[in-house]
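Notes for the one structure printed next.
With one protein chain removed, the remaining protein chains of the complex are shown where they sit.
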Amino acid sequence: MAGREEIALTAHLMRRAGFGAPRGEIEELAERSYEDVVELLLNPQDQPDADMDTLYRYHPMAEQTLTVLTGQVNWLYRMVTTGRPLQEKMALFWHHVFATGNSKVESVYQMLKQVQLFRECGMGNYRDLLVRLAQDPAMLYWLDQNENHKRSPNENWGRELLELFSMGTSNYTEKDVFECSRAFTGWTLGVKIYEPLCGPCPWPFEFHPEDHDVGVKSFLGHEGRFDGEDVIDVIVQQPACHRFIMRHLYNFFVADEPQVPAWPIEPPRDPDAIRELCGVFVESDYEMTPVLRFLFNASFFKEAQYQKVRNPAEVVAGTLRLTGDMNAPDPRWGDLVNQTGYMGQSLLDPPSVEGWHTGKEWINSGVLINRVNFMADQVRNADLPGVRDIVERVAASNGHGMTPEHLVDECLDLLGPLEVKEGTRAELVEQAGAAGPIELETEAGYNDFSNRVEEMMALIAGTREYQFG
Amino acid sequence: MITTAAAGRAWHFSHALGRPTNEHNGKTGGYRYPVDLAVAPDDILYVLSRGLGTKTAFYDFGRIGKTTLDEEHLGDFARREFTWPAGIATSQDDRVFVTDEWEHHVAIFPTDVVYPFPEFNPDGERIGQWGEAGSEPGQLSRPSGIEFDADDNVYIVDSGNDRVQKFTKDGEYILGWGGSGSEPGQFDRPWGMTIDSEGFVYVADWGNNRVQKFTPGGEFALSFEGTKDDGGDLSHPANVAVDSDGDVYVTDWGNLRVQIYEPNGDVITALYGDAVKLSKAGEYIIRRDSSTIVAFRQVKDLTPMGRFERPTGIEIDHQDRVIVCDTRGRLQVYAKDKAFVAPELKAELL
Partner (left out) sequence: MTTREKDPTLVVVQLSGGNDYLNTVIPHSDPNYYDNRPTIRYPDEEILRIDDDVAFNPHMRALKDLYDEGNVAVLHGVGWENSTRSHFRAMDIWHTAEPDVVGTEGWLGRAIRELDPEGENPVTAVNVGYGLPRALVAPDASVASVADLEAYGMLSSIERREHREALLQRFANMYAPAIGSGPVMDYIGQTGLDALKGADMLKVAPEQYSSGVEYASGNPLAQKLRDVARIHFAGLGARIFYTEHGGFDTHASQVGNHPKLWNEVSSAIGDFWDDLREHDADGNVMMFVFSEFGRRVKENGSGTDHGAGGVAFAIGPGVEGGMHGEYPETRAEALVDGDLAPSVDFRSVYTTMLEDWFGLDAAPMVNGRFEKPGFVRK
C-alpha cells in the first residue's frame, strides 16, 4: 500500500496531467513508480480511448454537431471517460493558447475537428502543429486567412500567430507582422458546403498559388521567398517563442502566472523552471512529449500542489470522474454541458482569440455560487458510486471510534489529499461534531454518519482551498 | 444518375429527401438525426428522428415525420413523446409503434394527425403504450429494432438484454432468444432488425460486427459478416433489410456505407451515398437566399455532401427501392435494376 505522500503526488499528477481520478485508481497507480505513471500518461496510444461509438449511437447529435451544446457534449464526454487523460488535457491546453471561438466560426463540427487536431498532434512537434494550425479551416476562418490576398494582405492571422500563438508582444516589429502575413497569402479556405442542406461537411483547406505572394520577405532578420512553412521555421528558432510557449505550459500545468498580456512586464514566477523547460524544448527540436516528461518529473512541478485555481472544465470533468456520474450516454448531458459555461468557460467558444483569463479570474461573484453548488450537489449525492465509495472508505478507516476530527481528515484526504488552513479545518471539525457523537454500529447511526460525510464533502467543495487543484 | 453495378444487378441513385431541420414549411421538411423508418401503403414513409436525446433541448426531442416517397412532406407528429426513440414499425391496422431506449417501452400512435411546426398535443399523442423495464422474459431494456411479422405479431430487439423477443401487438410475450456473447445466437448490444417474406429474422449485432439470421422461432441460420478481403466486413452494423430477391442490405454504420450481400452471405457490393443532387427541402433552403445559391454553385466537389454519414434505418419497398436513413438529416433512395447490363458489355453484345 502506497504511503500518503505517494498518494498525494499521484493525485496531483492526475489532476494536472488529466482530470483527476477516484481514490481507487489513484491507489493502483501509486503502487507503480511515479516515473512509470508519467510514462503511462505520455503514451496515450497504449491506453483505451473514450468509447465514442457508444456516445454517437445514442447521441448522434454529438457527432453530427449542429449547435455548440452538442459539440460540448462531445468534448466533455471525452474528458470524463477517456483512458488517455493527458492527450485530452493537452487538447484543452492548445484550445486555451490557440483560442478559436464558434461565435464567429459557426461550425461546431469544424471546431471539433480543430480539437481533434490538438488531440492527435498536441503531444507531438510544436513546429508541425503550427503548420497544421495554419491550415486548419476553423482557424483560417476565425482569423480571416480567407481574406488574406496577395494584393491586399489581411494581417489578422499573421499578427496573432506572432503575438498569441508563438512569441508574445514586443518581440517583433510591425514590419514582421506584415511580412509574415504576406508569406501566408494563398493559404485559404475553399467554398464551404452550406450546413443546413445536409449537415456538416468538412471545410476544405486550399492553397491558391496565383494568390500567393512569391516575393522576397524579410522576417525577423531572415530574408527569402518565404511561404508560411518557412516563416514558421523562423519563428520556432526564436528564444522568445520558446519562453512564451514554455510559460504557457507552466501556467497551465504548474502554477498560475499573471494574465498573458502582463508577461512582457512581469517576470515568470519561476524563471529557472522556464529556462530549463526551454532547454528541453530546443534540445528535442520542439517536441512536446520530452518537455512534458521533464515537466512532470521536475521538482518544481511536484512541489506545486494546489498552486492553480482549477478551470471550469477541470471542475466539472474532475468532479464527475470523482463521483462516477455521467460516464455514459444520458439524457442529462443536455443540461450538464451548460455547467462549464455557467462557471465562465464555454468550451469551443472562448470570448476572444486571447482565450480565457485564468487563475483567480475564474472566480467571480456571478459564477462562484454555480461552481460551489455543482460540486456540492455531486459530492453529497450518495446515489453516485464514487460518493458511496468515499463514505465506505471513511467508515472503514474507523479503528477506534469515529471522532469529528477523524471524519474531517478522512474526507479531506479522500477528496485530495487536500490541506486546508487551520481555521478552515476548525470550522469543518465543529460542523462534523455539531450533531453529537458519531456512531456506526446501528443502522440509524450509520445513516447519520453517512449524511455527515456527504455534508462534510459539500462543505469542503465550497472551501477556498478546494478551488485550487 | 449514379449507378453501382455488380453481379448482374445495379442500384441507381434515385433521390434524397429532407434536410437536417425540425421545421416544416407546408411542403418540405426534414429530420433531426433520423434513426429508423417504416414504409406504409401508397408510398407513405414514417421517419423517426432521434432528436438530441436530452430532456431539456428546445424543440429537439425526437419525432415522427410523415412523407411520401417523392418528398411531399405531409407533416410531423409526436414532438414531445420521446426520450431516446430508436425503432419504428407500422401494424396492419395502420398504427405506428415506436421503441424508446431510455423509457424501455413501446409507444403507439395513430397516423392520421400531424401537427404544424412546432406544435404538439399537450395532452399527449400516444394511443397506447406497453412494456416495462427489466430483464425477465417479456420485460425490456433499451428496446431498439422493431418489426411486425405477417401475423401482425411484433419482434423487438431487446438491446440491453442482448436478445430478441416476440410479442403480440398488445404486448403479450410470446417467445424470445439470445444472450450476451459472441457465439452464434448471442448478441452484443444489437440494434435494428428485419423480417423477410419467409419469416426469417435478421438482427444487426452491433457490438459483434455482424448480422445474424434466424428462423421465426429463433434458431440460428446464418451470419453475414464478410472479411476485409472480400470487402464485406462490417463495422457496427445498425440495421438490415431484405429485398424481394432475397438480397440483404446492411447499414454498415461504422464504415459509413450500405453493404449488400447475396442471400447466402456472399458480398455483392456496397453503396456509399450519392446525394449530390439536392432534395426538395435542400432546394427550398438554398433558394431562400441568393448568396447561398451563388456559393453553392462554386463548390468544387460535391461528393462529400453525397456520402452517407452513419446510415441507420433501412427499408425496401414493394418495388425494391432501397430507402436509407442518413444521420445527416435526410433519406437516400436507390432503385434496383435486376437485369442490369453494363454499357461496355452492351456495346460488345451489339
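Structure notes:
First chain written, first letter: the chains are A and B, and each begins at residue 1.
In this text, a contact is a pair of C-beta atoms (placed from the backbone, for glycine too) under 8 Å apart; a residue touches a chain by one contact, two chains touch by 3 or more.
Bear in mind the structure is a predicted one, so any value in this text is a computation, not a measurement.
From the set A:372, A:390, A:415 or A:438, the residue in touch with the chain omitted from the display is A:372, counting the whole complex. When the omitted chain is restored, the residue from A:102, A:185 or A:311 that touches it is A:102. Checked against the hidden chain, the listed residues A:3, A:209, A:423 or A:436 yield one contact partner: A:423. Residues of chain A that touch the chain left out of view are 101-104, 106, 256, 309, 338, 341-342, 344, 349, 351-354, 359-361, 363-370, 372-373, 376-377, 421, 423-424, 427-428, 430-431, 434, 455, 458-459, 462-465, 467. Contact residues of chain B toward the unshown chain are 21, 23-26, 58, 116-119, 288-291.
As a convention for this text, only the chains that are shown with their structure count from here on.
Those residues of chain B that touch chain A in the complex are listed here as 16, 19-21, 32-33, 35, 50-57, 60, 83-84, 101-102, 191, 206, 236, 238, 253-254, 275, 278, 282, 285-286, 292, 295-296, 298-302, 304-305, 309-310, 312, 327-330. Touching chain B in their complex are the following residues of chain A: 53, 56-61, 63-64, 66, 69-70, 190-199, 201-202, 204, 329, 331-335.
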